[in-house]
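Removed: one protein chain of the complex. Kept in place: all other protein chains.
Letters A and B mark the chains in the order given here, with residues in each chain numbered from 1 onward.
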Amino acid sequence: MKRKLLSMVLAAAMTGTMLAGCGSSGDTSSAPASTQAPAAATEAAEPAAEAATQAAAPAEGDPSQDSGEIYMFIASPEYADAINTLIDQYKSVAPNVTINYETTQNDYPTMLKAKINSGDVPDIFSSTSGKEIDTYMDYSLDLSDQPLMDVIDPGVASAMASPSTGKGMYGIAIKGNYFGLIYNKDILDKAGVEAPRTMDELKAACEKISAAGYKPFTTGFMEWWVYKHIGQHFLDAAAKEAGITAGELVTSIQNGEKKLEDYPIAYNNFFDFIDLAVKYGDDKPLETDLAGEEQAFATGQAAFMLGQGAWVEADVLKIDPNIQIGFQGYPVDDKAEDCQVITGSDQALRINKDSENLQAVLDFINWWYTSDYGQSWFTDVAGVVPPIQSDAKSEFTIIEQGKAEASANGSGELAIVDSTDAYNQVFGEAVQAYIAGTATREETAAALDEQWASIDGPQAQ
Amino acid sequence: MTRKQKRILGKVIMLAVLTIAAVFYIYPVYLMFLDSLKPFGEVIATPVSLPKEPTFENYRYVADKISYWKLLGNNVLITAIGIVGIVFFSSVAAYICDRRRNKYTGFIYTLLITPMLIPFQTIMITLLKAMNIIHLNNSRVGLGIQYWGFGIPMATFIFYNFMKTIPRELDESAHIDGASTWRTYISVIFPLLKSVTVTVVVLDVMWIWNDFLLPLLMVNSNTKTRTLVLAAYTFVGQMNTQWQYAMTGMVMAVFPSIIVFIFLQKYIVEGVVAGAVKG
Partner (left out) sequence: MVHSRRKRKEKLENFLFTIPAVILVCMMMYIPFVMSGYYSLTQWNGIAKEPVFIGLKNFADIFTGKSSFLAALWFTIRYTFFFVIVSNVAALALAVVLTKKFRLSNFYRGIFFIPYIMSMTIVGFIWKFIFTSGFKTFYDATGWGFWNLSWLGDPGMAFWSVTLVGIWQSLGFYIVLYIAGLQAVPGDVIEAAYVDGASRRQTFFKVTLPLLGPSMTTCVFMSLTNGLKVFDIILALTKGGPGQSTYSATLAIYNEAFTRNNYGLGSAQAILYFLFVLAVTQITLRGMSRREVDL
């Protein structure tokens, strides 16, 4: 009997501890997690807080008067070091503000959705710009009346407007960007060709480069996003030919009013270009990813690198510091003036409009964009294309040449943001199937028309 | 050929096949280690060749950058909590489900193992919502507890299937001697589960130690609660990945779990030799 009793008690105790464990563990266990950071922060902040209370009455928009925590959950961990430096610097401006910075690239959109739904909306979060501005509209603050409006690059600002109304500015950017054709100057010199600006020049150049013993293209066709970066140059030229903007062109297909085939440059020329890139490109085009592309380009095997932009330069230089890089738009038709680089920002940092600490968040981003330190941060610390109007010289060739190209030939619209990445991914996969030979040009175009409407069309939202 | 010669030949062939298979296995791992000794340029340009100047610079950088020892502690804490709970709760459940076969236990067993079929990705959003309500998120201990729930299905399944091989006469005689169900479990059954317990521990340690999605969801928001694998992933960016650091981070994250494996591996063998399963 005694033993039986014991077994009962033990079993009951076991269940009890377990239940209690679940109930209390929340408090006990979250304690180490949440106290550590704030504890350190409070210690550091306390003297400063006293100093602050002795000073003048708080004025709105003065970072030194702000206090509290800002939760920043953004993608792009490649800028983690730079952002941590920025946050450290901000500590000296706003000693009572703690910025909790979290980043991941893998599964970012999923994580963001999970956080939003659990009620833990980050104060600053990422999305793509353009079409996706509307997707997160429920949570996003319009920044049109903020001081940073005066300095932001107009190209960046336009990608942050709501695409459905064309108004507002629902985000800022960590960086601007340049998209275009990257080439190896040495190889072009050796082959005796100028950088081609029309399709015919490109074909001639490919033959000569090939004859000189180099591979004309390295394509990165294993990555779905390479296609959207290439495709947008053709969309721009097609829109120009039709006398509309690229945004209008994309909308017309999304609404089902037009088909891709109605825009010859976006259809024929684009697929011709892909055919050419496959013919003169990597041995196994669908097996070459970004790393493979960087390898082929930076080791001097291939003359043109497709679907990339300003971001690859640092990596390429790490492989060959002496490589001579050229940068321009894509040859898309027979008009040299259509060969334009594209600039803008395809990533947006959004501000949660229901943030508990809205003033502190706004002060932070305004400081980032308008203070001397913040402005120099883009080129000096992060090494990116500044998303602000700035004369700062960059040490990167692609950025400088992109700037020169844009002022000489103008720059194209950032058409990738007129579609969501959900569509852009389908677009890439469809062109991959075309390259693999499992779908014809017509089938691919028909599938794209349908998918564009079903993913990004009016009924999808 | 004599029988002895045949046996030797068989052994040679066996070892040869084994070695080929092992090469196939070790080569990618060897590459990972090799690439962790190179600067970025070499990783991309010549991924499969030997490093020109092998350097442990990446290790120094990564250890410093992610505060390695601190995060190692997190991994140990989370894994230890997870393992203890998984082994305990699933072995007692499997014990009852196997020894008292009736409608109720049959139902419970099915209930416990079915979640193995749920793809984790499909419950991520709602899981965080639920964990937020009971405050198990943003905490290392909380994460350890969550692993109980995620680990129980597989562990129960393994324990249950192994439990079948333990003769019922053993617990029946214990019962006749007057031992309670609990007592029988502790002093008769659990010792016999030694080798399968080690197996479950090995599988679950490796899984929890190197898991990515659940920690990303639960403990990534604070650099102090992160796990090693999460930290290694911070070198992976959208279009710029610092592969040399990512490799190094991964080697450093995986390494301790391999040590644990080798250690436990010996234990499995010893456990069996010591006659844990007498049949």
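Following the convention adopted for this analysis, contacts are C-beta pairs under 8 Å (C-beta built on N, C-alpha and C of every residue); 3 or more make two chains touch, one makes a residue touch a chain.
Note that this is a predicted model, so its numbers are computed, not measured.
The residue from B:138, B:210 or B:240 that touches the chain not shown here is B:210. By the touch rule set out above, subunit A reaches the unshown chain at residues 4, 7-8, 11-12, 14-15, 18-19, 22, 106, 109-110, 113, 116-117, 135-136, 138-139, 222, 224, 284-289, 291-292, 295, 420-422, 425, 428-430, 432-433, 435-436, 438-439, 455.
Of the residues in subunit B, those that touch the hidden partner chain are 11, 14-15, 18, 21-22, 24-29, 31-32, 35, 46-48, 85, 89-90, 92-93, 95-97, 100, 102, 104-105, 108, 111-112, 114-119, 121-123, 125-127, 129-130, 134, 146, 148-150, 152-154, 156-158, 161-162, 164-165, 167, 181, 195-196, 198-199, 202-203, 206, 209-210, 212, 229, 232-233, 236, 243, 246-247, 250, 253-254, 257-258, 261-262, 265-266, 268-269, 272, 277-279.
By definition in this document, only the chains that are shown with their structure count from here on.
The centroid of the Cα atoms in subunit A and the matching centroid in subunit B are 35 Å apart. In the complex of the two chains, the subunit B residues touching subunit A come out as 39-41, 44-45, 47, 89, 121, 124-129, 131-132, 134-142, 145, 178-183, 212-213, 216-217, 219-222, 224-225, 230, 233-243.
On the subunit A side of its complex with subunit B, the touching residues are 3-4, 6-7, 10-11, 18, 21-23, 25-30, 32-34, 36-37, 71, 73, 75-78, 80, 100, 102-107, 110-111, 113-115, 117-120, 290-291, 294-295, 298-299, 311-312, 314-315, 318-320.
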